[in-house]
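I'd like to ask some things about the structure below.
Just one protein chain is left out here, and the rest sit where they should.
Let's look at chain A:
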């Protein structure tokens, strides 16, 4: 079954950067059929699309403390399985395996990157915005990493909360 986002065009919202309470608070679960949540989903996709190099964006990053995020890793060199552009509500990781280290950054922490271990294979359960249909996504490699990063945002966690050690954060070199 396709999880591809087919909703309306949204508006581009400003991205919140750390430190900000909304980035450190656990997001509320949502009713995925609520028109406001569908509008938020559309805004997340539109904001992701206008942000160069952005492969995912969670609601707390646009200042809304709820469990909604979008992902699109299409065409990324480290992606294997890809599900196109999709938005998930109330997502939970059901299985995670094949843990791999990697250096990642975040639009909400624009000046730093950090070494973070993530599962290279995950199973995620969530609800689709609009229909509220439950979905199970099994994915790997870069899409799995992106999902874990966005689900962390929905739980009030930044990659800084997961860095591998005291010497594992770095000044970011390039603004994408």
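Heads up, the rule we're going with is that a residue touches a chain if its C-beta (ideal position, glycine included) is under 8 Å from a C-beta of that chain, and two chains touch if they have at least 3 such contacts; residues count from 1.
As a convention for this text, contacts and distances are computed from a predicted model.
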{"item": "Protein name as given in UniProt for the chain not displayed, \"Glycine cleavage system transcriptional repressor\", \"Cytochrome C\", \"(2Fe-2S)-binding protein\" or \"Hydrogenase-4 component E\"", "value": "\"Glycine cleavage system transcriptional repressor\""}
{"item": "Listed residues A:53, A:84 or A:134, member touching the removed chain", "value": "A:53"}
{"item": "Contacts of chain A with the absent chain, listed as residue ranges", "value": "53-56, 78, 102-107, 113, 142, 145-146, 149-150, 159, 166-167, 170-173, 176"}
